[in-house]
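With one protein chain held back, the other chains of the complex are shown just where they sit.
When the chains are written out, they are named A, B and C in that same order, and each has its own residue count from 1.
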Amino acid sequence: MRYARVLCAAAGLAVGLAGQPATAQSDDRTAAEFDKFREVLEEANPAELWELKGEELWRQKRGPKNASLEQCDLGLGAGVLKGAYVQLPRYFADTGKVMDAEQRIVHCMITLQGFKYEDLANRPFSRGNYTPDPVSIVTYVAAQSREMKIAVPQSHPKERETYEIGRQIFFYRAGPWDFSCASCHGADGLRIRTQNLPNFTKPGAQAARSFIGWPGYRMTGGVMHSLQWRMNDCFRQQRFPEPGYASDTIAALLTYMAVNSNGQLYRGPGIKR
Amino acid sequence: MRKAIVFAGVAAVAAGCATMQDEAAYREQAVAWMKRDFHARGMAKTDRLNQDELQRACTQYNNNPPEALVKRVEAAEMAGIKLPADGKYLGDWKRGQRIASSGRGMTWSDKPGAAGGSCYNCHQLSPQQPSFGTIGPSLRGYGKTRGYTAENRKYVYQRIYNSKAFSMCSTMPRFGHSGTLNEQQIKDVAAYLMDPASPVNQ
Amino acid sequence: MDQTRRGVLKGAGTAGALVAAFATGALRPADVLAAWNKGAFDAKTTADALKAMNIASAADSADIVIRAPDIAENGAVVPIDITSKIPGTQSISLFVEKNPFPYVGTFNVAAGAEPFVHVRVKISESSNVRAVVAAGGKYFQTVKEVKVTIGGCGG
Partner (left out) sequence: MGDPMKIRARLQGDVADVRVLMAHPMETGQRKDPSGKVIPAHFIKEIRAELNGKPVFDAQISQAISRNPVFAFRVKGAKAGDKLKITWEDNTGDKRSDEITVGG
């Protein structure tokens, strides 16, 4: 309570600036405090528990075809994991389209192991003690690109086209609240409540601020989430209908965001509010 | 020099080196993908993907449509605002505070009738709530600073009802127009901003 | 309390002996955790928890350092480091005063660890956190305030 008063006394100074975004000194302090302790939390991230689980799921013979995922090609050749995550989404000749990491893993689970898309899409997000297998697997795969540079290719025409489609989805305003992704993520230095909003339209460090920490262990609920969930929940709050799990729309959106993150270091599975 | 080249490169990527025709074609493709890939859930039906004229123009012109279009659309949005029949624009600021603090309403996980304004997501309001967003301007001390006038009361009601009547491509939702908040709820939020007793004005 | 029973269990040694003890009904699994102070953990206030731990008083000490955020991003996971520089530190106990059950736990370092612990705790609302250190039969304490905010879209 005492702190609240201190904080608000400082915020009070900004009253004369009505019409300007409120950026009282205390808010910067709050952000700095969050960043500092985010680092403390990252020193030992429960996400590592899902890396272990994902590795097991990658190697185990599973599914109707009793096969492992070790022959899964994530873009760098069958079974090559090192650096694969930071080069996704990318074009795959066997499907003729650009696919993101989890979409490709789901594709492998279907083609190599014989799982059905409908079953995987039925309950695709973590809740309580339940973690869908693709989430654990993508966490493991992502961890094999830790501290590597994001280098999502734009050499194939389909990759450039998918980027452009993703960009159009990003700026598409619709729904009862007239929101697009850009409503919250199209300018620098904004916050929702106390959460900083990365500007995904600004290639480089800004755009990468989210991408470098997903998949992420989410403190709310204490569950592991991938970018599939992040996109899904953004559309929920955007007041849109629900996007299909591991759909091409999500892959396009992720292509836009990932390409804009190129050149930045991927930090590995992160920890999120 | 080097910086300039990098910047030009960045701009080219951001613009995607796409011409206006390309843009329109990509947008058409994007819409087709979304219509194929999205499904209805809860109250969020797929018709939400259909843009109205305002949404289409704001998307097409990157939130900066031609002047004549802005004038016409803003006038139409203004004409659609239903003012309270009793001529009173302010309700109960305490109820307004609850609405302002709630992020509920209109998502596929909300029950119909869940009415939140999500005001704190974007605006600073009461000094007692340090957790506020900065997407919109600070509204701290709103009535006190702007004056508790009849004109301002009406403006606040209208602005919450339909922000786009004043700024066509505003980020702020059209709370009345979209049916998110009803007349009484808009009055309550207006009171939160305009009642001298509201914490916003302390 | 229950020190003797704990001693007996330790003395019993093998898992087989333990199983036998359970089987005879002489012991239930919960009894193995005899050192888990139910009275303290069930207490609704820090004062009552300390009473249940037979801690009559604790002296304020600058030699205990709590490192925790002034404002926590998420009350579900608040990282807390506690370091004691008090010679002969045996244990560090932690309390979140505004939680429904303030007593979080006791970390015993006497057997072979440095007087330090890092934990992550749930804090239900803005609160003082209190660290109580046992050293040489005496108790010492320090307090730090942690604020908890609403984040995200709030819905």
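Simple rule for what comes next: a contact is a pair of C-beta atoms (placed from the backbone, for glycine too) under 8 Å apart; a residue touches a chain by one contact, two chains touch by 3 or more.
Everything numeric in this text was worked out from a predicted model, so none of it was measured.
Colleague: So which shown chains sit in contact with the chain we cannot see?
Modeller: A, C
Colleague: Check each of C:L50, C:I64, C:V77 or C:A134 against the chain that is not shown and name the one that touches it.
Modeller: C:V77
Colleague: May I ask which residue of C:I55, C:V109 or C:I150 touches the chain that does not appear here?
Modeller: With C:I55, C:V109 or C:I150 as choices, the missing chain is touched by C:V109.
Colleague: What residues on chain A make contact with the chain left out of this view?
Modeller: Looking at chain A, the ones touching the missing chain are residues 43-46, 48-49, 52-53, 128-129, 217, 219, 222.
Colleague: Please give every residue of chain C in contact with the chain that is not shown.
Modeller: Chain C touches the missing chain through residues 29-30, 32-33, 35-37, 41, 76-78, 81, 96, 99-101, 103-109, 111-114, 116-122.
Everything below uses one rule, namely that only the chains that are shown with their structure count from here on.
Colleague: If I average the CA coordinates per chain, which chain comes out farthest from chain A?
Modeller: Measuring from the centre of chain A, the most distant chain centre belongs to C.
Colleague: Centroid of chain A to centroid of chain B, CA atoms only: how many Å?
Modeller: For chain A versus chain B, the centre distance works out to 26 Å.
Colleague: Quick check: how many Å separate the C-alpha centres of chain B and chain C?
Modeller: Computed value for the inter-centroid distance: 48 Å.
Colleague: Return the distance between the CA-based centres of chain A and chain C, expressed in whole Å.
Modeller: Whole-Å distance between the two chain centres: 36.
Colleague: Going by the contact rule already set, what residues in chain C reach two or more other chains?
Modeller: 149-154
Colleague: Note the residues in chain A that touch 2 or more other chains, in rising order.
Modeller: 4, 30, 192-194, 237
Colleague: Provide the residue numbers of chain A that touch chain B in the complex, in ascending order.
Modeller: These residues of chain A touch chain B: 4, 7-8, 11-12, 14-15, 17-23, 26-27, 30, 160-161, 163-169, 171-180, 183-184, 189-194, 197, 201-204, 235-237, 239-244, 247-250, 252, 259-260.
Colleague: Considering the complex alone, what residue numbers of chain B touch chain C?
Modeller: Where chain B meets chain C, its residues are 101-105, 107, 110, 116, 118, 120-121, 129-131.
Colleague: Sort out for me which residues of chain B touch chain A in the complex.
Modeller: So the residues of chain B in touch with chain A come to 10, 13-14, 16, 18, 22-23, 26-27, 29-31, 33-34, 36-41, 44-46, 48-51, 54-55, 58-59, 62, 103, 106-109, 120-122, 124, 127-128, 130-142, 145, 164, 171, 173-174, 178-180.
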